[in-house]
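One structure is given here, and the rest of the page talks about it.
Here the complex is missing one protein chain, while the rest keep their positions.
By letter and in written order, the chains are A, B, C, D and E; residue numbering begins at 1 in each of them.
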């Protein structure tokens, strides 16, 4: 069936500024709120530009299905989904190959900072629902997931925040938005731990010279810091 | 693909009579037989006009799946299905959203009359197969289900019978048939308990003024009585 | 979508010889090798003409799913599949009605020769993957399965080998190849036990007079003997 | 998370005199309705009733009409009980509840001819607009049907039809898009029976104690367009008529709240 | 519901002298065949063999032909082991049995060229009739393949092709519809091996004791068109030839019963 064809842009950088007025190393406006799902043990809402994600934590609780239980530590179950109305073309409900892969990398991006060994045999369910998508949904979901876990009071070694590096008009840029992602050359989702600056998510598609890659890594590390700040502020606001 | 287009009718009531010659408050010819499935613990065949349903009860027996077991009472599992050849256009085998919903309302229409507490931890399976559909399939299935449960010797507080009220050519009518259902304005499936006349199924689609609704309820209650009679006769015939 | 249309042949027998030069009672060149899957407990590769099958045995091991366990004997689980690239038109991955049926008849073709009672409560998994299909895939898979079971050291009353009898240009012929199968009249997959010559697989589609059927059975029994020889040689080669 | 048997018994007895949150038997919790909450959807609304929280997005796509109505657009109401709202949804038979929820709301809208589907034809017998209303439960504290029903109609009332370009592609960004033709405002009102008492807008705890629930959807003219009885117990004729009267009365109040929220969005 | 191991052993030993219902080893239970039992189906039949009871309905729809046979209609045989017949069908691996049942019957009909599929072409390469034969098991007491096979061919023999109106819609009510072109009457006859004895038309209990089952489908001219060996044990060549002979003989009797039932329907 006929599908929405995205608008085309001649140039994504004009006079050193991106189409939305940002500098190359600048994040989109980021808004974080915790405690938005009263029935969950922890929850968060994160808005990065027009990308909006809700995260909820249920647990630690009895592990289900039981045969996936681990005697030594809690199991973190992550389910990432794009809601049907989150994009221009409606998405059929239910898991896809894409959402399965992202659920896995999101789990790997988060589990190393959780003291899972404190809850042997238990399960922690983390649901990440993208309610509006304008690029960077997996990064935004990981940022939301980390703060929802913290809000649930689960002991963690640090926070995790994520963004996507990219290359537009041949230049490295932080936190691509929808049009930049559609017409840009390269996309590199990236997540980092607040404490030791270790990297827990790294994917890349497109084209990077080894030098560009090195530069992209260090740009990402710097750019991501303000997100940790927003995460902490949101947690503090909630506890005030 | 090309599908069957039902015949259209100018009027559904001519000279005070419906197209099949019935009065407004008259049921279609109703035939009930029990014991038609020898391998089942209880079974019934119900024909209401051209609508034909077979019902079979297996149980009370060990509950499966086990995690749905209830310590205090038996669980009634109802599975309603239209067989592939029951309608003009073939129906794909397997559950649909419609059959899932009807299985649920049929369960709710029947379980309040069963002394489920007499069989803690057990399961009672009730299968309702529509072999020919000409409107009123859920009502006919509930009528069949109740008599099959009774035939299985499961202790009950009363029988349950059902029919569908409707509005055709602006007038209230009992037990709509196929053409009346296709071109009528309103459809109200309705089930009642033989003993206390309580209502165990009530759904409605279309348009009723509050007065019409009140009148429809009392018409339905009256119209349904002969079905209880047929249910009792069928059970007696079997035990003779 | 457009699909590959196989070449048509006027005649399948010319001067008493089949299109690939074989006599009517002659098998295609058959190659058998065992031990090709190092991580399996037993494995085999069988090539019959252009038909190529890989078989692997895992077990005897704990039965899964547990509710299928048998207290008295091992359960043989057979899973036959045609890989997506095994035929002209790509096959969608996942079980089909055809592969389900063949998995069942292959299980029945093999389980009577296994001393299953020696492994009560256990499961034996036999995977049969057709990597290239040119007729006779189920027969070739059964031949491969039997030798893989033997290679796994599972005690057996004899080997099982299989081929397909057919009728081409009105004449009985052994081991149909692709074109013969597409344009021949009848197809009769057949499996036999090496020791007592009993028949463990027999299916037939097409047209056989009772006399033809009788003759087909005895032709099949004779034709199949060289396969046992190849199976034995492959097992010996491995153990040398 | 689940209620103990004795809590259930206590709440059932106490309901005769008072509810857990102090409301009267026929009193709703506070309702909030926000429309236009999503940019990528053709229409959207978020509704809370007490702590129950529902988000509905409307998407439109081009599809093929049904053979027996070649000139009419198609409405599809779907609901997903995301694990975000409650982990209870993951086990047991919730799929059934989710299907019932969407089917009851679907019927309320369809049977009241809320959407003028004749205006959604693009090319007779070939192409019509398909309207998807996707219901997403964000927080579950009872009475989801009313919350979802309100959110769905509010989302539809604020939805726009995308533009179709000459080459057949859909342009969702054009400003000249027209409003979805919505001509009715069906409002579902649900009431439960707990220990003989009729109770509107039940909380999650109250629903666990309820014997039966009856949802009645009312139109602007006060007529009923859809009903659904749920729950294992029977209702008497009198109880049903009482609920019908209650529903009719409450639906008027809720309808003006919807109209106000929709108006706020259009300004 | 399931047989105890010792019962199984007892029945296996006793089968040498007698069957549980007193029949001889090569004797069928009473067979009844009723056709035209459903109004909405294009063809239908209900067949009982003893207490086994099968209902088959034939539906026809317009579909796209396969690329390699653009002028031929398509036959689809499907079977569902409804929970109505036996709760055993719900657990374990019955899906496999159901698939095998429908595939054996499908092959018996397809390979005997029973339906003249060349007459089911509506528009070459674009539109052909699809013939669905849906098998429904109402009561299960063994030998389902024979009962289902008989019911399927009887339903097909009494099926009519609906009329296609000028606008392409299907009119199933027109009286001028023509008969489905059925030119052969394939009859499946199944025999089992129990403790070395060949037994036709096994009951459910006998099937549970059987080592192997062989189904052989015979055409009018006495030739075989389909065979299927099932069950874990092997059969000797001699046993198979005996079953073939038996099947051929029994199929003639059953074929005349089918013809009689079909004739009764047409009058």
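Everything that follows uses one rule, which is that a residue touches a chain if its C-beta (ideal position, glycine included) is under 8 Å from a C-beta of that chain, and two chains touch if they have at least 3 such contacts.
These numbers come from a predicted model, not from an experiment.
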Going by the touch rule at the top, give the shown chains the omitted chain contacts.
-> A, C
Contact partner of the left-out chain, one of A:27, A:40, A:144 or A:193 | A:193
Answer key for A:33, A:47 or A:111 versus the chain not shown reads A:111
For the full complex, which residue in C:48, C:133 or C:176 touches the chain that was left out?
-> C:133
Tell me where the left-out chain touches subunit A, residue by residue.
-> 1-3, 5-6, 67-68, 97-98, 100-101, 103-105, 107-108, 111-112, 188, 193, 196-210, 213-214, 217-218, 221
Omitted-chain footprint on subunit C covers residues 1-5, 7, 36-40, 43, 50, 54-56, 58-59, 61, 64, 79, 81, 83-90, 93, 125, 127, 129, 131-134
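Note that in this section only the chains that are shown with their structure count from here on.
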Shared chain contacts [subunit C and subunit D, defined touch] | none
Smallest number of touch links from subunit B to reach subunit C?
-> 2
Setting subunit B aside and leaving every other chain in place, which groups of chains remain linked through touching?
-> A, D | C, E
Measuring centre to centre with C-alpha atoms, which chain is farthest from subunit A?
-> E
Just how far, in Å, is the C-alpha centre of subunit E from the one of subunit A?
-> 57
Rounded Å distance, subunit A centre to subunit C centre (Cα mean) | 51
Please set out, as single numbers or ranges, the residues of subunit E touching at least two other chains.
-> 91, 169
Residues of subunit B that touch two or more other chains sit at 1-3, 5
Pairwise chain contacts, counting only pairs that touch as defined | A-D, B-D, B-E, C-E
